[in-house]
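A protein chain is absent from this complex, but the other protein chains hold their places.
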Amino acid sequence: MSKPLTSLRTAVAGVSGYAGGELVRLLLDHPHLADTPPLLLGRSGAENISLTSLQPQLSGLPHADSISVVPFDWKLLKEEDIDLLFLATPHEQSREDVPHALANGLRVVDLSGAWRLQCEKNRAVYKFHDADPAAAAKLQAESVYGSPELHGPQIAAARLVANPGCYATSIILALAPLFHAGLVDLDHGVICDAKSGVSGAGKVPTANTHFMSAADNLSAYAVFGHRHTGEMLEQLNLTGDQLQFTPHLLPIPRGILSTIYVRLNTPASISTIQSCFDDFYADSPLVRVRRSPSLPQIQHVVRTSFCDLGFQLSPDGKRMVLISCLDNLLKGAASQAVQNMNLMAGWPETEGLL
Amino acid sequence: MSKPLTSLRTAVAGVSGYAGGELVRLLLDHPHLADTPPLLLGRSGAENISLTSLQPQLSGLPHADSISVVPFDWKLLKEEDIDLLFLATPHEQSREDVPHALANGLRVVDLSGAWRLQCEKNRAVYKFHDADPAAAAKLQAESVYGSPELHGPQIAAARLVANPGCYATSIILALAPLFHAGLVDLDHGVICDAKSGVSGAGKVPTANTHFMSAADNLSAYAVFGHRHTGEMLEQLNLTGDQLQFTPHLLPIPRGILSTIYVRLNTPASISTIQSCFDDFYADSPLVRVRRSPSLPQIQHVVRTSFCDLGFQLSPDGKRMVLISCLDNLLKGAASQAVQNMNLMAGWPETEGLL
Amino acid sequence: MSKPLTSLRTAVAGVSGYAGGELVRLLLDHPHLADTPPLLLGRSGAENISLTSLQPQLSGLPHADSISVVPFDWKLLKEEDIDLLFLATPHEQSREDVPHALANGLRVVDLSGAWRLQCEKNRAVYKFHDADPAAAAKLQAESVYGSPELHGPQIAAARLVANPGCYATSIILALAPLFHAGLVDLDHGVICDAKSGVSGAGKVPTANTHFMSAADNLSAYAVFGHRHTGEMLEQLNLTGDQLQFTPHLLPIPRGILSTIYVRLNTPASISTIQSCFDDFYADSPLVRVRRSPSLPQIQHVVRTSFCDLGFQLSPDGKRMVLISCLDNLLKGAASQAVQNMNLMAGWPETEGLL
Partner (left out) sequence: MSKPLTSLRTAVAGVSGYAGGELVRLLLDHPHLADTPPLLLGRSGAENISLTSLQPQLSGLPHADSISVVPFDWKLLKEEDIDLLFLATPHEQSREDVPHALANGLRVVDLSGAWRLQCEKNRAVYKFHDADPAAAAKLQAESVYGSPELHGPQIAAARLVANPGCYATSIILALAPLFHAGLVDLDHGVICDAKSGVSGAGKVPTANTHFMSAADNLSAYAVFGHRHTGEMLEQLNLTGDQLQFTPHLLPIPRGILSTIYVRLNTPASISTIQSCFDDFYADSPLVRVRRSPSLPQIQHVVRTSFCDLGFQLSPDGKRMVLISCLDNLLKGAASQAVQNMNLMAGWPETEGLL
């Protein structure tokens, strides 16, 4: 990691969605970027629109009322001396854009699922059609999974950071300390029962996101086939048989709570497990580890950049219930992207996030 | 009114929406219709679908799991000896269908806004294009506004009942006793501030009905131009300047609360006003008048067929705040339609509704 | 089972809570009880209150506006020729009342946890102090766990029916067919991740039930120590190590969804599992089994008496995710109590419940 940058020029493609809106809010508010609001890029009808007509809640923030989305254009990115491009675009678009971006000398933080998965089998669910498969494979190998708590040094040096999925972040951060310490009984496997607010389903109105469908309801979906599963398997080095992930749609705007069931190799004490987590995250200011038996709740993390972790042990010390909470639009998307930017620029990890 | 029918064959066109679903539920459950489930009619892709795939919550009700929507067909209505046709269709469709229905000897309860308004100026907002304007005008004049508390005898004898709008029902029932008694100071006019749950906005997913837009929010809409205003003016015999109606979108699935502000001609006592309401609704089992200062709440009426009314007076007896609550899908739509059917068949008004 | 009763006199103790309110609603509406509204009993300040001041939403139902809660009195129960007493009281009170009730010749359906558990170890969590432990033990042994789908004939003949817990009902009904068929791999155990609406937490205002705590939130609680766990263990014949149950508080008024994780002894096909469920519940009209991969949602069961079950299998047929939904106040409490009454009276199981 070279010395910190004094300034950085950023661009954001994909400003109309929920994660894009949160990302722009964080960048407008970022202490190192006060004089240089991000260049906002749009395509196919989403350009030449004022920021606040797309994201009315940003009105009043510095620069917010005077900037508009400009047509996506690689030349413009060069003319404007952009250093770092955030892609808050659909994964097909990100898959197409990243090779061009790197070729144009940009560094990229991609918030989509396009570059997160190294294993072709896991990636199959996205059905990518790369124009140049060999080049794509090379970039894929170069991309760094943007989990700052796990891959900080690699992120700092990366050209291409694949910002993790929201569910994946909540589950990987909860399990990483246990797997790192070799405590998990893999014969029994791990059960991850996750619940997410409706913003996770995107901004396009559908039957499922209609207020009447989502309110006063709860439903499971994508039971044996959610796209984020591959990220968990790869980051935790597991086979598909060893991790069961079930997402549910919660009747709240934002926030994820994952309840994770683990059997331990050998009975453990609360203090052993507590130390395992405390030590693992000692230098991770955006992960808050609760004292067992205290457990996180969604309200404690919504509109924050934190991932909160807590656990309880069965009386015999053999079974464990882990609770992991984060805001799916922040630590699960936009604030994790900014955290990655901070690392890439050599700034403190939490700059602009507390 | 002739003697009560012993049986009745009903059909429902438009089964996919919220009001249509509630209507079918009430008809399946109706004590006089136990052996004759309604014929369900659909058009343009909504036919040949099982009822429970359109309305899964009806599964398990008598007949519900074995009936399907059949293609709309006037001949079929005749073959099946249908007596009464409910239209839960868009108003353009109802405007087109009603002349054919009456020509085929059917009686009709139309849940849309197609036939509610006698005044052409009020009707203009709907922009109807009648194939035969003279015939339409004649049917319009014949149609009865389906407010059982106000027009019971006419409804009992009607061929065409125009089932009232949800907002209109809540406001007309609250004001009718006062206007009937001549107590309202019309120089000051009447202010109606109404709030409705999201089901009132229909089942089609839109940006406004997206959970993220509606939840944790409140917004006013159609401030000087809501379609239901005309019904209030006509039923209460007011000019547009004398009644101000403002609807709001509440972050709840169903229910309407209208807060109504009235100045009285002369100062009144609580007991005078209480008697005015009690007397007016003495024979109306589906209007519940609260003892002042007790006021209705939305929770008390949701999933019931009641309209609840309550009021408070200013200490000087000159000003009045009226609260009116009902379930927009029931007393504001489906159960009022069934109440009208009961009158048309000569059955007790509340049959199948308590 | 003797021949059906033509009539039955019922009493309800504990009318002020949510389950008690739903129970009274069902009894007032019950076709066999139309002429005999339940006698409502209260103690310590909850007596001599009109029903509708405790449960305003019942106003307008038959008898509802004219009945009041009378002081609890064994003599009165006799004078009124009560046959069946429903206890919707706290478990300590039920534990105390049941011996007197049986001694007075009453049959009892107890909605509390007082008499559900045969195993003393499981019962310890309730900390009962029986006046006459030997007599209590005898009654305990006589009591029938009121799950009509599992113990119909015993319920029909019982003097004392212990109405099951809401969570327990949802989980036991989901797992019973698999255990009955011997399909579950018990070495891996069963994980039950359950989520309940706030009515499950009772009517007394607390910090946890404050709107600000519950809304826009999700939290796990009682992780290794929920009282309903014992019921699941006893009914499914499991040890505490074999079943992990974690309840969560959902930001909705009512409804439970349980997500249940099972490993199978040998890989199974979807049709095998589907038949297992279909056959088991062929004669259970209040359990609706969905066709895999269709899954229940809370909205489909709220304000109904159904328990909906659905499942999906992993591609290799070894792992299974079960979803079970019910309304915690109905199939999880009041409607199951009425279902038990129907069996005890020899009436059809669903009488008054569809």
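Letters A, B and C name the chains as they come in the text, with residue numbers starting at 1 for each one.
One rule holds for everything that comes next: a residue touches a chain if its C-beta (ideal position, glycine included) is under 8 Å from a C-beta of that chain, and two chains touch if they have at least 3 such contacts.
For clarity, every value in this text was computed on a predicted model and none was experimentally measured.
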Remark   = Touch with the missing chain holds, among C:Thr206, C:Asn237 or C:Thr266, for C:Thr206
Query = Which of A:Asn122, A:Thr304 or A:Asn340 touches the chain that is not shown?
reply = A:Thr304
Message = Residue by residue, what part of chain A touches the chain that was omitted?
response = 56-57, 59-62, 216, 285, 288, 299-300, 303-304, 306, 354
Request  = Kindly note down the residues of chain C that lie in touch with the hidden chain.
outcome  = 18, 198-199, 203, 205-207, 209-216, 251-253
Note = Absent-chain interface residues of chain B come out as 188-189, 191, 193, 195, 213, 215-220, 223-224, 241, 244, 246, 248, 250-253, 255, 257, 259, 261, 293, 295, 297-299, 302, 312-316, 318-319, 321, 323
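Convention: only the chains that are shown with their structure count from here on.
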Message = If I count C-beta pairs in contact for every pair of chains, which pair wins?
response = A-C
Remark   = Here the gap between chain A and chain B, centre to centre from mean Cα coordinates and rounded to Å, is 48
Request  = Any chance you could list the residues of chain C touching two or more other chains?
outcome  = 216, 299
